[in-house]
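Every protein chain of the complex appears in place save one, which is left out.
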Amino acid sequence: MLLFQQLVSSLMLGSVYVSVAIAFTLTIGILNFLNFTIPTLFMLAAVVGWALSYWGLPFGLSGALAWPLALAVGVAMSLLVSLLVERMTFRVMKMRFGDSTEHAIPLVSSLGFLLIIENLVRIAYGSDAQRFAGPDVELTANIGGILVRVPQLVNLIVIAVVVMGLAWMLRYSRIGRGLRAIAENPDAANILGVDTKVIVPIVFMLSGAFAGIAGAAFAVNYGEVSPQMGEDIGSKAIAGMVIGGLGSIWGAVIGGLLVALIEIMTIHFFGADTIQIAVWGSLLVLLLVRPQGLLGHNAIGKGKL
Amino acid sequence: MSGYWAGILSILAVNIIFAYAIFIPVATGQLNLGGAGFQAIGAYTAAFLSASVGLSVTFTLLAATIMAGIAGGALAFPILRTRGVYLILATFAFAEVVAGVILNSETLGGAMGMSVPGYVEWYVPCILAGAVTVFVFYLMATRFGLNMRAIHDDDVVSDLMGVNVRMTKVIAFAIGAALAGLAGGLYAHTFTYVEVQGFNAMVSIYVLLYVLLGGTQTAWGPIVGASFFTLLPEFLRAFLPKLQVWVLGVLGQDAATVQPPDESWRFVLLGVITVLMMAFRPEGFVTRDLVDRFSWRSRRLRTPDGAKS
Partner (left out) sequence: MTPLLEIRNVSKNFDALKVIDDVSFSVPANGRTALIGPNGAGKTTIFNLISGFYDVSSGVVLLDGMDITKVPSRKRAALGQARSFQNIRLMPHLSVVENVMLGQQSRADGLKQALLPLRASHLRAEAEAQLESMNIRVHPDDVVSSLPYGIRKQIEVVRALASKPRLLLLDEPAAGLNPAETAALVEFLRKISDSGVTLLVVEHDMSLVRSLCDHAVVLNFGRKIYDGATAHVHEDPQVLEAYLGPGHAGKAGLAGAVA
């Protein structure tokens, strides 16, 4: 029974990793851009949600907002900041000459944004963790003899729905086809009439939304927000994405869940201090043995003559 | 020399060595986002050998360099089959594993850290930083350095020219890791205390940014980047409160009642500089053109563009 409870916890934690891993995998799979602002977008949704539900709108424009509304604004905020990042990183990057570290320029820029956003939040609200007063996380329902926490269940369903919605969209919608065309070959996609100026911001919006939803889910279920909350979750999500395979949505799902499982099981059997070794060790081994990940294809960074 | 300046010079020297450690692989076209991991290996090797074995500083530093170099070579050899973002992720994962191992090791003090008996005066890191600088300038001027830069520009064509791309990359990565180990060893002996929190992912990110912002086309870049970003916080520490008092004074407030500005502003500033540099000067501050302009060799005959017909 305890083990079962652990499995449910890993599913909950895993769904947060999955959502953040998808945020990463969208930009890297479609744009070949490892976007390090995603952990801060995750954090931003949660912290803005907390601030609005605690203080209300800035300059005393309102009293404390109801927490669902506050979190919704938080997610919208992540989405907007993600678009801002697109404007200032991806769009302005044009190098005159080919260069093997060229792909790293947006990455480095996003590291800059990571520092900016995280530290601005720290300046505004301090470094301490804050309690997020959402719904009663202990509220349980009895489903077929198994006690399930209602907020966890709702979160799982929400994340499952958005992930499946994304998968459907990528496969069947016009935008989805455009996204996949760019992932295959940006130049050809341009010729085929896919407007990268429209599509690229969509990728960033989706990515920001997934990071934000994960942040909101985390705030509700773990009841705590802090400026550095994204660092740990973000790096675990990266690990999950790589384990699943770069650029694959289902890879991100499997990888995210797997990382959570490894994490919870490691805590269960060896204690919390060894998580780092277990998660990153398995990632490192995987990178050495099968760098394309479980579901990924190894097409990133191939040369042409 | 005052303790304050001795401390700053020591940190500066350690950071310059650390920056060169990252620069050498970057000049070969590989980003190392696990610098702190190699630095930690060096620091803990030195700390352990100094505390538990009682070796002299000369030997602990040597061992720190070699250990980190071996770890770098051992990591690079298999991982350099892959390119680009996989290498970045692998170096990042490596640093996390190193930190995790240290955290769980009782011999290395775990989360408590360990104190290092051997202490070095400020001039030791400074002399070594000078030596490392000379070494890197020499390396970049050799055919090996030429091959490194060629691989940075185009590894496919380098291969067709006969350059052993993989070996060059592995050696460059290992040299970089060894220098990071040296920087770590010096860190341990300068502060006589090491703890694993001092080698977290942010440290890797900062040093990579110093190098990229300083410029990776010439060996001048890292020294400029490391110096600027090591000295800037010291400057800001003095300057920001004054600026705040001045601003508040202009706004007609009494400065005495206000809190001093948050340390976090330094990192915001580093972030802003990073974003702006990547947008407007992605090749970093010191470029080859810039060096040429200040070089005594620069007064040369330039051909008019398109003169050849």
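By letter and in written order, the chains are A and B; residue numbering begins at 1 in each of them.
Following the convention adopted for this analysis, a contact is a pair of C-beta atoms (placed from the backbone, for glycine too) under 8 Å apart; a residue touches a chain by one contact, two chains touch by 3 or more.
These numbers come from a predicted model, not from an experiment.
Asks: Looking beyond the chains shown, say which of B:217, B:230 or B:274 touches the absent one.
Replies: B:217
Asks: So which of B:59, B:77 or B:144 would be touching the chain we can't see?
Replies: Per the contact definition at the top, the residue touching the missing chain is B:144.
Asks: Which residue among B:160, B:238 or B:251 touches the omitted chain?
Replies: B:160
Asks: If the hidden chain were put back, which residues of subunit B would touch it?
Replies: With respect to the unshown chain, the touching residues of subunit B are 138, 141-147, 149-150, 152-154, 156-165, 217, 288-289, 292, 297, 300-303, 305-309.
In this section, only the chains that are shown with their structure count from here on.
Asks: Which residues of subunit A touch subunit B in their complex?
Replies: That would be residues 28, 32, 34, 88-89, 92-93, 95, 98-101, 103-109, 111-120, 122-123, 231, 235, 238-239, 242, 246, 273-277, 279-281, 283-284, 287-288, 291, 298, 300-301, 303, 305 of subunit A.
Asks: Which stretch or stretches of subunit B touch subunit A in the complex?
Replies: So the residues of subunit B touching subunit A come out as 26, 29, 31, 78-79, 81-86, 88-90, 92-94, 96-97, 99-101, 103-104, 110-111, 151-156, 201, 205, 208-209, 212, 216, 262, 264-265, 267-268, 270-275, 278-279, 282.
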